[in-house]
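Sharing a structure here in structure tokens format.
The complex is shown incomplete by one protein chain, all other protein chains being positioned as in the whole.
Showing chain A:
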Amino acid sequence: MKDKAFPRAACAIAGAATFGIGLCEGYSALEMTARAGLLALEDAGLGLADVDGLFTCLPEDLLGGLAVAEYLGVGARFVDNNRTGGSSFLNHLMTACFMISAGYMDTALICYGSNQRSAAGRLVSALRGSVYEAPHGARMPIGGYALAASRHMHDYGTTREQLGAVALAARAWAQLNPEAFRREPLDMQEYLAARIVSSPLGALDCCLVTDGAAAVVVTSRARARDLRKKPVAVLGAGAETTHKEIAAMPDLCVTGAKLSGQRAYAAAGYGPADMDMVQLYDAFTINTILFLEDLGFCPKGEGGRFVQDGTIAPGGALPVNTNGGGLSCVHPGMYGLFTLVEAVRQIRGEAGERQLAAADLALCHGNGGVLSSQTSVILGSMDTV
């Protein structure tokens, strides 16, 4: 069956790095991307000469894959510039695993960076409205997520306070992460008082706009065993795309994460109950609720009630976004790659004050567009292989 075709544990993440989280003045997006790539290779104990596949996309350069290939002098055997929004990098990992396990390449570098906080001062989005959507002047992408949230509230009674619980959990995790951009305390009163940007979503329902770069190095598990750091196996992956513009989403309350998750679980041979953590793309608070439902952690419609009492916060039963997520740690336009880096750090036991006691299995989930592209990846320690 197709879902089980993924080369389970054939590949591993051997290196991971972030760079310039928060403010990184004086660096271009390309330089930040390259720096993260070099740091991830150093983390793995590999050099540029070991890289024969490059997977990247840059925020404003549609041919950024070529720019990074030239800059680092890597990727001649294959460059993938696939861009499905913030899910791109989990798609990159999926492709890289297939290509490495098939023997076309040995080592892939997946990297991304953006200086959009210091350079543009606003979210740089690749979204462009169609002739059907653009004339209405809707603020996007937030409008798309707000529409889904309005429907979730209508159908399931989800409340602003439940959305707020997602924001508070992310902030509590960020307070344990020295790298996170927003670490000051946040309480429900402050959350509820924040300016509404696109009802029901307010300023504190939105991901940050920061600078930041990340990279991971992927190679065969056999090769990764001999490298500097403990390998983190790629156990499963799956993807699903349902639409581009929000009006075409088949059901505003059910995302493609339902299928992408099922595919990743089938490939890995693990289910939601086995996961020690979830690292998901929280562009807006409603994302966390939708994805936890669709990825099988609670029934459809129960996401709000699932998160409301601190279940996903530090000390809760299901740690979610242990770095602080896009809401409180880092969001340089596309966040997906940071889900992988944080899972690697947790599985290796490198997460410092926020380190989880049990950290063998992680579900990483990327989202692109307006709930359009969904990609799930399951990472695990060597004990889980």
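The definition used in the following text is that contacts are C-beta pairs under 8 Å (C-beta built on N, C-alpha and C of every residue); 3 or more make two chains touch, one makes a residue touch a chain; residues count from 1.
Heads up, the rule we're going with is that contacts and distances are computed from a predicted model.
Q: For the chain not present in this complex, what protein name does its UniProt entry give, out of "Phosphonate C-P lyase system protein PhnK", "ChsH2 C-terminal OB-fold domain-containing protein", "Xanthine dehydrogenase YagT iron-sulfur-binding subunit" or "ABC transporter permease"?
A: So the chain that does not appear here would be "ChsH2 C-terminal OB-fold domain-containing protein", according to UniProt.
Q: Out of A:Gly143, A:Gly164, A:Gly212 or A:Gly366, which touches the unshown chain?
A: The single option touching the absent chain is A:Gly143.
Q: Touching the hidden chain in the full complex, which residues of chain A are there? Just list them.
A: Per the touch rule, chain A residues meeting the hidden chain are 130-139, 143, 146-151, 154, 195-201, 245-248, 252.
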